[in-house]
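Note that one protein chain of the assembly has been removed; the remaining protein chains are unaltered in position.
Here is chain A:
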Amino acid sequence: MKKVVAMSNIHKRYDGQQIETHALQGVSLEIMQGEFVAITGPSGCGKSTLLSIMGLMDSATEGEYHIADINTSNLKVDQRTQIRNEHIGYVFQSFNLIDNLTVFENIALPLEHRNVKKTQIKQRVEEVLTQVDMLHRQNYRPNQLSGGQQQRIAIARALVGKPDLILVDEPTGNLDSKNGDQVMLLLEQLNKAGSTIVMVTHDSRYSRCASRQIQLLDGQIVTEQNTMQQVQGVA
């Protein structure tokens, strides 16, 4: 199996005016292609920070991070942007859709930034919209959709660029249980179809859907276990 994520001794410190917060304290982690990893832990344990660093949204203070065999330690801003565009799909807890763009335009953004041809963009966006069952809403604006539907659009946007890694931050945090279940089902389906997913959640119900659970406490990995004793994936 191919190694998608390799983190070694990752530290993250936030310098406040008077106190320094050590959010991650030497996290080392490997994620294989096709895995569905859930990162859990109490509030403030560093879950979201770890996900941000994994998604190149933030930099580690110390340590090495490889994604798809690329060392990200000394990359320039534009190089990190390019990797994010080509290798990572990120689903935010608060969806982060752009209100003045339509559903279609929101999803098309990663491909537009990659300068993909218009016909290909249309084809691919419709594909992912079908995948998340939202094709009929492609001309809607985000604020015309329910929370669950917005989350599906956010997932579709993460999928559209065929990334090596999909990072999902609290996907059910802003949803009711019905919508939360549907989103989780969708993520499971995507994982079964071959996507590598890393999900941050504090809901144990959903973390059990993942093939592997990583529990953080005070910025350190405390336990790591396979929940379903099976790994979907490609050899």
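Definition applied: a contact is a pair of C-beta atoms (placed from the backbone, for glycine too) under 8 Å apart; a residue touches a chain by one contact, two chains touch by 3 or more; residues count from 1.
Convention: contacts and distances are computed from a predicted model.
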item: Protein that the absent chain corresponds to, by UniProt name, given "Cytochrome bc1 complex Rieske iron-sulfur subunit", "D-alanine--D-alanyl carrier protein ligase", "NADH-quinone oxidoreductase subunit B" or "Duplicated orphan permease"; value: "Duplicated orphan permease"
item: Residue of A:Ser8, A:Gln25, A:Asn85 or A:Gln220 in touch with the missing chain, whole complex considered; value: A:Asn85
item: Residue of A:His66, A:His113 or A:His202 in touch with the missing chain, whole complex considered; value: A:His113
item: Sole contact to the chain not displayed, among A:Ala6, A:Met32, A:Met57 or A:Leu217; value: A:Met57
item: Chain A residues touching the omitted chain (full complex); value: 48-49, 52, 55, 57-59, 77-78, 81-82, 84-86, 90, 92-94, 96-98, 100, 109-110, 112-114, 157, 161, 169
